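Sharing a structure below in structure tokens format, with a few things to ask.
Excluded from the complex is one protein chain; the other protein chains are retained at their positions.
As written, the chain order gives the labels A, B and C, with residue 1 at the start of each chain.
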Amino acid sequence: MKVPIILVNYKVYETSYGKRGLEMAKIVEKVALETSTEIIVAVPATMITRVAEMVSIPVYAQHVDGVPEGAHTGAITPELIKDAGARGSLLNHSEKRVRMDEMDDALKRMRKLGLESVVCVDRYELVAPMALLKPTAVLVEPPELIGSGISVSKARPEVITSAVDEIRKVEGVYLVAGAGITSGEDVYVAMKLGSDGVGAASAIMKAKEPQKVLLEFVNGAIRALEERGGR
Amino acid sequence: MKVPIILVNYKVYETSYGKRGLEMAKIVEKVALETSTEIIVAVPATMITRVAEMVSIPVYAQHVDGVPEGAHTGAITPELIKDAGARGSLLNHSEKRVRMDEMDDALKRMRKLGLESVVCVDRYELVAPMALLKPTAVLVEPPELIGSGISVSKARPEVITSAVDEIRKVEGVYLVAGAGITSGEDVYVAMKLGSDGVGAASAIMKAKEPQKVLLEFVNGAIRALEERGGR
Amino acid sequence: MKVPIILVNYKVYETSYGKRGLEMAKIVEKVALETSTEIIVAVPATMITRVAEMVSIPVYAQHVDGVPEGAHTGAITPELIKDAGARGSLLNHSEKRVRMDEMDDALKRMRKLGLESVVCVDRYELVAPMALLKPTAVLVEPPELIGSGISVSKARPEVITSAVDEIRKVEGVYLVAGAGITSGEDVYVAMKLGSDGVGAASAIMKAKEPQKVLLEFVNGAIRALEERGGR
Partner (left out) sequence: MKVPIILVNYKVYETSYGKRGLEMAKIVEKVALETSTEIIVAVPATMITRVAEMVSIPVYAQHVDGVPEGAHTGAITPELIKDAGARGSLLNHSEKRVRMDEMDDALKRMRKLGLESVVCVDRYELVAPMALLKPTAVLVEPPELIGSGISVSKARPEVITSAVDEIRKVEGVYLVAGAGITSGEDVYVAMKLGSDGVGAASAIMKAKEPQKVLLEFVNGAIRALEERGGR
């Protein structure tokens, strides 16, 4: 994973699968290449192979089950997503919560397979507990702002600063901020407050001009990094 | 769906994905073509496209969520599996239970999309209630026999006959029997007792010679059908 | 269970427990005695004994787990609620959904213990499937109207009439209507449309004068019954 972390969660919009899902991946890849920035797409399990075969950007699953190989009908295991071409996965998104023991099971298997992991939490108090399980990153997202268009950067900056304080208690885990991120300014602020990047979904997936929005995001991120002296 | 219904649930064995998963699909296709019988493979979501592009047999998902398009991170919707190339899906497997309202949501969306559905139940008492929701088929499987190698046909034939009685209360829904089916004789008995076919998993997926086992299955099914005058 | 069925779901309001919860039970009992009508209160598990010891009206649990005696920490089993003094329980409320197999397990145990059961569903399509599992009654409640103050009687009468058509397919199961029931008129209409009674929660539990509201409910029910020639 590279800072700035910019993660586009496809969710299950009409732009998330089939031809449109592939076109979106092409758009994201274009911005990534033009700006020499890594941008992650977290796609539906059914799309991983198709996207991973078509673009060079990192592809994530949106969820992974911690169970081992065996009689687990319907499970999406770390082995399955790796085989499909994913480089990692979201975990514990507010729309797909998992229990703590399942999370630990999943993270252990993912590490063994060399998969990256972004564990979502809905409050800063869970940042350090989750970080202790050693995911690649923790993504903090106040659920009431998800999809709202009102960004965590503006509406609840203290969530980001508190989360940054928390993540520092554990070494080697990135902090990503999310929820309502819709502009380059939102990204800039989130990173100035100390996060290593942002997660977004509807702002990109439902945009008329996703390329333009994403470019703004990256520029906001780069500006913040430069001011922080990190790039 | 055609009788005899023979459904191979890939689950998540080491033979269920990657190269070995594709090879298994080839083997199943071979038996299907040689015997002019339809054999369904229910594969992991990440494998649907790859299997569907390679073989001509019907490919199912192992689970589907009833939610519509939208902000549903990690959901596997009917639209997603159809787009990936699936013809239908298992639902409510004992390893992936869903609630009744979720089931009805999923089945309604699946019908609208022209997808087939096989709803699993763990007891004959649930056959008629589930059949009222109009899936393509109901698969009855006593969970204690799943993966046991002791077939429902032999150990609990009354489950099949009771389920057959129940399914007749609702028109137009197939009955499939499962759990511990390992031999052609098991298939033959299950169908002689009135079922429209069988579901199996470990007996095929973990077999040294899956082709041989599957061929026996089909022959058992054909023999039963001929005796019933159905083929 | 006696028609009219009037069920007050305590839920977990500030009036649902402690002194206020007991006072509410007294009020309900008073109306029941004055009108010679049975009124059921579904109270929190922790309140069952205290309410049952104090009033003569039937006391229900709000939920029950289908598991047998044994190592089931935190489970509220049929045996436990019976021992506490309950006469029955709600099951599968939209705020506490259970799976179909768990429901069947619970209902079987409840019947064995002589406990009554009211299974909630959120749509008329689930009325017959649930009725086949032989609860005492099915309670149909469109969840979007629950607690809204807009009654199913007025806003979606077709849910009640469709549910009445469905319940007739199975013998010996009552149909109760709920969601947004706030006036005697709502109760009257719900029963004129064919239901055997109503369920309510916030309209009573959050009322300034619960006794008055409840009395209206009972009068609405009695008027409908008289017109139907049922009382």
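Quick notes
What we mean here is this: contacts are C-beta pairs under 8 Å (C-beta built on N, C-alpha and C of every residue); 3 or more make two chains touch, one makes a residue touch a chain.
All values reported here derive from a predicted model rather than from experimental measurement.
All shown chains touched by the missing chain in the whole complex, by label: A, C.
Only one residue in the set C:Thr161, C:Ser183, C:Ser202 or C:Asn219 touches the chain that does not appear here, and it is C:Ser202.
The missing chain, though absent from the display, is touched by one residue of C:Tyr17, C:Tyr124 or C:Phe217; that residue is C:Tyr17. Interface note: of C:Met1, C:Ala25 or C:Ile146, the residue touching the hidden chain in the full complex is C:Ile146. Contact with the chain not shown here comes from a single listed residue; of A:Pro68, A:Pro129 or A:Gly149, that residue is A:Pro129.
Mapped onto chain C, the interface with the missing chain covers residues 9, 11-14, 16-18, 42, 44-50, 62-63, 67, 69-77, 79-81, 83-84, 90, 93-96, 146-147, 201-202.
Not every partner is drawn; the one left out touches chain A at residues 92, 97-101, 103-104, 121-123, 125-126, 128-130, 132-133.
Quick note on the criterion: only the chains that are shown with their structure count from here on.
Taking each chain's centre as the average of its CA atoms, chain A and chain B sit 35 Å apart. In terms of their C-alpha centroids, the spacing between chain A and chain C amounts to 44 Å.
The set of chain B residues touching two or more other chains is empty.
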